[in-house]
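Quick one: the structure is below, and I'll ask about it shortly.
With one protein chain withheld, the remaining protein chains of the complex are depicted in position.
Per-chain numbering from 1; labels A and B assigned in written order.
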Amino acid sequence: MLLVIEQFLNGLQLGITLFLMSAGLTLVFGIMQVINLAHGSFYMIGAYVGATVAAYTGSFLLAVLAAVGAAAGVGCIVEMLVLRHLYARQHLDQVLATFGLIMFFNELIRIVWGRQPVFMNVPGALSQSIQLLPGLHYPTYRLAVIGIGLLVALLLWLMFAKTRIGMQIRAGSSNREMVGALGVNINLLYTLVFGLGALLAGLAGVMAGPILSVEPGMGESILILTFVVIVIGGIGSVRGAVAGALLVGMVDTLGRAFLPSILRTILAAATADSVAASLSSMAIYILMAAILVWKPRGLFPAHG
Amino acid sequence: MTRKQITIGCGAIILILLPPAALLSGNPYLISLTSRIIIYALAAASLDLLLGYGAMISLGHAAFVGVGAYTIAILHFHSAGAEPLFSWPFLFAGSNNALLTLPLATLSASFAALIIGGLSLRTTGMHFIMITLAFAQMLYYFFISLEKYGGDDGLSLATRNSLVGLNLGNSSHFYYLCLAALFVFLILAHRLVNSRFGLVVRGAGNNDRRIKGLGIHSYRYKLVTFVIAGGSAGLAGALLANQTEFVSPGLMHWTLSGELMVMVLLGGLGTLFGPVLGATVFLALETTLAMYTEHWMIYMGPFLVLTVIFAKRGLFGFLAGDKGKNG
Partner (left out) sequence: MADILLKVSGLHKSFGALLATNNFSLTLTRGHIHALIGPNGAGKTTVVNQLSGDMPVDSGTIQFHGRDITRLKSYQRARLGIARSFQITHIFENLTVAENMGLAICTGLGHNFRFWRNWQNAAAIKNELPLALERVDLLHRAELSARHLSHGEKRQLEVGMALIGKPELLILDEPMAGLGPGGTVELAKLIKKQKGQVTILLVEHDMDVVFSLADRVTVLVYGENVATGTPDEIRHNSVVRKAYLGEGE
């Protein structure tokens, strides 16, 4: 039972990371109708900048600020230099150009930081474990990640529900023409939304730094999970991103943790392990396919 | 003769004459490099059926290359080992005979395309792009989890497949096999896109809503195209496995899907012959850049971005004039 709770928390933590990645990206898709493959690069930049700043200054807080700033900055620059030229283009052009961006950023990272993974320490104050229940110790850092993620989700919700710009963004993701009709500066709004998405990705990256290895190409594996989340949740829907992220985080984590032991009850140990390994690595895609058959536009389709 | 016919004719002659020319001039390595280009050209041209004609932006085409390649490797693995591939309903020990393995590779890739396409084509636009990518990645992780077939490390072949009358171990023989596969594909695909079937697919690619308004159920046509393209990519994968005598999940990685897309775009979308040119230029560029710097992608990336933003017709359109379109 304790193991279940622990894995549940792990799933929640992966879900939070995925939510940070997908919340921004789903808005970019929904509002600008542009498919951006380079979103994972902002995650990677956040992780690298964060790891470096943490190593030099020893301050995790500074690392987070630098990572978030760098990712948002690069995001805005990329939007202004490249993405802006692609809004009116076909999806194919957008895919190819942002694929080029990925190549560029991955290689840039290799040139600056080398091919070896960079290590990032868990900040000292959070390096302990907390006893949640008798017999259940859980790393403080992971709890902090969950906490920060929930906080960001709350802030995003407040922004969308209460502020003017939030309402404009929401209006834009469900009806693009309306934003223009409201007399909003579209260029600025687009850059801001894109920058916000990059900022969240950078935050996800730096927070994942101490948990995962920081290496070139780390952005792509998370990007594809993010796509699965967005497909499940529905393009342009932040609510869908929340649901999709939690669903994917849970299914992936719990599948990897418990499928082997479940299958062992019905299969021979060796067979069970190999089947479980295959199944758990494919679980979220099977989930996606199932949801697709049921609801081709995702759980919470944003466009009428 | 039109400019387009001249371009295609010159290309065909160069490709046919390359092996003897390379041997005579003392550059035999050109044969294997060009074999590789031809194989990628086949994969890219098959992707062009989807991108350029049906407007199905699949970002998972490498999955089918991978399935084709793994079919070869697994058949080889069992034919070399003691254990049969399966013993029911009949005993099948695997095979190393190209007359059997190449069609099987094509078939299994087609089957994968039928499942993936069948599900993915329920959606359109951005959903379709992301879903094809996700399914390809699923296959990637699936093959990583197959410890029996090498998992992450992949699987080596002891020899290339055997084919009556040819020695595939000989680089020239193998080259001509690849070239024949490419030519046959291009001829069939050219007929295909100009047939009634192709007309419907092109119409659906141009304006799907209108096709439905005309009373045509475009899903089936798109799915058949997806299966044909997937099977052809599988054949390319089968040839690739034979050439490198090695397969790994890396073949299905989405970066390969992306590179195939780049080849199509570079060469010219919806031209079939263009992707052949695109594959040549891409691989030549990669090979050359890699000689000077290991960080060739730092140049390739921005080059791509600029190509997308500024060049629209592709190289084939440049060489063959505006009539390059439609095969």
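Following the convention adopted for this analysis, contacts are C-beta pairs under 8 Å (C-beta built on N, C-alpha and C of every residue); 3 or more make two chains touch, one makes a residue touch a chain.
Please read all numbers here as calculations on a predicted model, not as lab measurements.
Partner chains of the missing chain, restricted to those shown and counted over the full complex, are B. The omitted chain makes contact with just one of the residues B:Leu146, B:Ile216 or B:Leu289: B:Ile216. Note that of B:Leu163, B:Leu177, B:Leu192 or B:Val247, the residue touching the chain absent from this view is B:Leu192. Residues of chain B that touch the chain left out of view are 191-192, 194-200, 202-203, 205-207, 209-217, 221, 224.
One rule holds in what follows: only the chains that are shown with their structure count from here on.
Here the CA centre of chain A is 31 Å from the CA centre of chain B. Contact residues on chain A toward chain B in their complex (touch as defined above): 29, 33, 35, 82, 85-86, 89, 91-93, 95-97, 99-108, 110-111, 220, 224, 227-228, 230-231, 235, 274, 277-278, 281-282, 285-286, 288-289, 292-293, 296-298. Residues of chain B that touch chain A in their complex: 51, 57, 59, 119, 122-123, 125-127, 129-131, 133-135, 137-138, 141-142, 144-148, 254-255, 258, 261-262, 265, 269, 295-298, 300-305, 307-309.
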